[in-house]
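Submitted below is the structure of interest, expressed as structure tokens.
Apart from one protein chain that is not included, each protein chain of the complex appears where it belongs.
Just so it is clear, A, B and C label the chains in written order, and each chain counts residues from 1 on its own.
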Amino acid sequence: MIYFDSDYMAGAHPMVLERLCQTNQEQTTGYGTDAYTARATELIREACGTPDARVRFLVGGTQTNATVIDGVLSRHEGVLSAESGHINVHESGAIEATGHKVLVLPSYQGKVRAADVRDFIREFYSDDTYEHMVAPGMLYISFPTEYGTVYSLDELEELSSVCHEAGIPLFIDGARLGYGLAAEGSDVTLKDIARLADVFYIGGTKVGALFGEAVVITNPDLLKNFMPLVKQHGALLAKGRLLGVQFEALFTDGLYEKISRDTVRRAIRLKEIFNSAGYPSAVDSPTNQQFFTLPNTLIDRLREEASFEMWGPRGETESTVRFVTGWSTTDEEIEKLNNLLA
Amino acid sequence: MIYFDSDYMAGAHPMVLERLCQTNQEQTTGYGTDAYTARATELIREACGTPDARVRFLVGGTQTNATVIDGVLSRHEGVLSAESGHINVHESGAIEATGHKVLVLPSYQGKVRAADVRDFIREFYSDDTYEHMVAPGMLYISFPTEYGTVYSLDELEELSSVCHEAGIPLFIDGARLGYGLAAEGSDVTLKDIARLADVFYIGGTKVGALFGEAVVITNPDLLKNFMPLVKQHGALLAKGRLLGVQFEALFTDGLYEKISRDTVRRAIRLKEIFNSAGYPSAVDSPTNQQFFTLPNTLIDRLREEASFEMWGPRGETESTVRFVTGWSTTDEEIEKLNNLLA
Amino acid sequence: MIYFDSDYMAGAHPMVLERLCQTNQEQTTGYGTDAYTARATELIREACGTPDARVRFLVGGTQTNATVIDGVLSRHEGVLSAESGHINVHESGAIEATGHKVLVLPSYQGKVRAADVRDFIREFYSDDTYEHMVAPGMLYISFPTEYGTVYSLDELEELSSVCHEAGIPLFIDGARLGYGLAAEGSDVTLKDIARLADVFYIGGTKVGALFGEAVVITNPDLLKNFMPLVKQHGALLAKGRLLGVQFEALFTDGLYEKISRDTVRRAIRLKEIFNSAGYPSAVDSPTNQQFFTLPNTLIDRLREEASFEMWGPRGETESTVRFVTGWSTTDEEIEKLNNLLA
Partner (left out) sequence: MIYFDSDYMAGAHPMVLERLCQTNQEQTTGYGTDAYTARATELIREACGTPDARVRFLVGGTQTNATVIDGVLSRHEGVLSAESGHINVHESGAIEATGHKVLVLPSYQGKVRAADVRDFIREFYSDDTYEHMVAPGMLYISFPTEYGTVYSLDELEELSSVCHEAGIPLFIDGARLGYGLAAEGSDVTLKDIARLADVFYIGGTKVGALFGEAVVITNPDLLKNFMPLVKQHGALLAKGRLLGVQFEALFTDGLYEKISRDTVRRAIRLKEIFNSAGYPSAVDSPTNQQFFTLPNTLIDRLREEASFEMWGPRGETESTVRFVTGWSTTDEEIEKLNNLLA
């Protein structure tokens, strides 16, 4: 079997695991107060070009989204998000559980448009009864999106401008950030993300780590008491250095970028294979998630040797599927898929 | 330096880490739906003597406490706990953040008394205004407690009886469960815990794992929709098999018990060393946490070569300190401490 | 000036106020434990044909919605509602503040369709990842809706069936219930509402009381600990008998029905006046809220002598407006409007 279900099916990239093994017997203080975490923080600040940013390491994406959003919003505010946003769909109500509404914007293959954000805010405050409604307190976007799509630098600049004109922070969910930055044709860099967002995170779980998300807070006015909130959300790892060790490895010698680049390259090759075989993409994704609408007969045949996810319900004669590459995907696996299709 | 700060200063027990390395390249489905998690579940059911118990794996203690308590309580209920209980002191308000009050009982070196629980409940319902107060909806105890003390089997039986007569579940925080079961002179077994509690957890983070807590739900009426709650609390690990692999290792060939036994044995030796040197215990703990009130001069001298925690504020001439052993503590380290004291 | 802004612009119906004055000096116990509240409870049970229903009196609509929904739902569940539902739009996030997501259904002039409810639930549970999403735990509808429309008896029967087949309760927001039951052409009775809903409320604030909503719980398995929840939500009035006195008055000699009938009759006359004058209804409402799309010039002219609300933003040349009648609206005021239009 070859696996394309997701980018969190294997363990850690060997170089990450190696560092965990090398440091396993060491004794350090807990909760991220160790030297590894300090070094990972420095490496990330450098990579982001933000020497003063606060960097904190959490375990997973949902808890990171909930902790950040809970900390940024005032009690009467909600978070703007694409209807397809992870926080609106696949987090079992984690945001609402902290007391906040997800305010829904139209989704264009996972992306929101600056004009829609601007309109939402203008219409909100021009409504006489706005104090009876949930105020937009921040904007959440994912980069890349749940559809694998990415924002261009212009689009990000505009979203950032709209937010800052309205006085609300921009939060970027970077659970797959590496793949977004390595996207085919992308003109966005990590430094751009750090410059345009008020807070964002660099996903480790899906980009080579066992687990871990590095939250980067570039806006000094935000999340001033983040650590107790992290603890309150059950997101403070006792052996916190495990996060530091992994992110130190990922941000040493460009490993995070290399994993991202290789993984995206394989996904693009996979896309070409399907497209060449006559199966156009259901979404034009330049990252490591690829979507195709395939005949059910082909799906059933492929499934004998390949594992992948249905994307939505099975149709009468054809259905949409998702193929995802990860750090552990090999060129051989991609070519094996090519043979299966032939 | 030798380290006695806590039991979460080193990584994983070598046999646990080895299994993580051996399985690292494998591809499995996420979120705990893998075969390792299934096997760990079976091993834990067996060890507990509860073939029908539901077993779920979470990442850390605070999130486990918050998720379980949030799922067990009705909205108008609170959780009974010793004043010294971890949920009441050291979780940054994680329980209150889910909307529930911690109802405080007197703490006797970390333990609650069945009579106090019974009295609380009786007085509550005999108050005409009880609907204006927070109803006791469950009992939380830790085993061992935050002071390293343990309940006897009789005490646990009585607490369980009091709870069940009152119709409220008993929840045992077992973040250090292994050390409680291995406590000097303890007559409590894992099967007793499983029989007497409605839900409890087997701590991995502090007993040889990198991280992880195994929640065991023995009362079939409780937590019927636990998984979405785990997700909502940000406690569902994407690479869930990491928890399965670790607990499978811990519950194979008695590793969990062995780690616990060895760790407690070293703590008891450490206690003897201090006691023999004329420093009586501040708390008579039979587990891996040991407390002493030492002259500040001695504390300062020890600190040059040993690391350990203050327990409360520094006094004028003497202060209370805590020494903790863990899986990585060696006999040599204990004896080095002996030499330091001499 | 004549006022058509809303149905909560005047105080109480004179007969309600009279009873408040008559009983003002009496001393009774608080929090709804008085004899007036007991009598109002009995009168409402009788009117509903549900001798065993629990009846509780709260102060206002938003707090009633939040308290009921918070008490009905489990932590992992959300509430289904039309997109236009009051809880989704105009309660400042009161539902989310209790930790629950509002799950949005299409709105057909304020109404939801049973087929949409059925589809939502079926699609939810047929999704492999449903434990990562918010489970539909109840259905909220308003009767009449925010657009003044009402469900037919058949529609209510079908919604009730769909809910009960799916095992979720049906909750009816009856902030304007009287007007819905008195709607032109309606075949729904209070007994039908009580038979088909699991919990609903009879609005007082907008139907002749100073304030007050009577919650009727017909499903004995729901909201078993409602009183402490009411207190927790700050919805327990100290001088609770004020609610009992008012609802006793409203449910004596058919006053509630009479107010509703007269108020709707005047609204229908108002509709005829506009329609006859060549201004068709924007929504075909058979209750006390009427909507018209009028030329801005007419709006501006009417505003010199009549007060009413804009419904949405002002358009280029015409805009939609809302006219509402209430217990204090007189036939003379309606005819004055007729003259204004002429």
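The rule is simple: a contact is a pair of C-beta atoms (placed from the backbone, for glycine too) under 8 Å apart; a residue touches a chain by one contact, two chains touch by 3 or more.
In this text, all values refer to a predicted model and were calculated from it rather than measured experimentally.
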| item | value |
| --- | --- |
| Listed residues C:Leu237, C:Leu250, C:Val321 or C:Ile334, member touching the removed chain | C:Leu237 |
| Sole contact to the chain not displayed, among B:Arg39, B:Lys101, B:His164 or B:Arg301 | B:Lys101 |
| Contact partner of the left-out chain, one of B:Arg56, B:His76 or B:Lys206 | B:His76 |
| Chain B, residues in touch with the chain not shown (by the definition above) | 75-76, 78, 89-93, 96-102, 104, 123, 126-129, 131-134, 310, 313 |
| Positions on chain C contacted by the hidden chain, ascending | 1, 3, 5-6, 8-12, 14, 17, 20-21, 23-30, 59-67, 91-94, 97-98, 205-206, 210-211, 228-229, 231-239, 242, 307, 328 |
| Touching residues on chain A - with respect to the absent chain | 70-71, 74-76, 98-99, 131-135, 225, 227-229, 231-232 |
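Note that in this section only the chains that are shown with their structure count from here on.
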| item | value |
| --- | --- |
| Chain nearest the overall Cα centroid | A |
| Of all other chains, the one whose Cα centre sits farthest from chain C | B |
| Chain centre separation in whole Å, for chain C relative to chain B (CA means) | 50 |
| Sequence positions of chain C contacting 2 or more other chains | 75-76, 98-99, 131-134 |
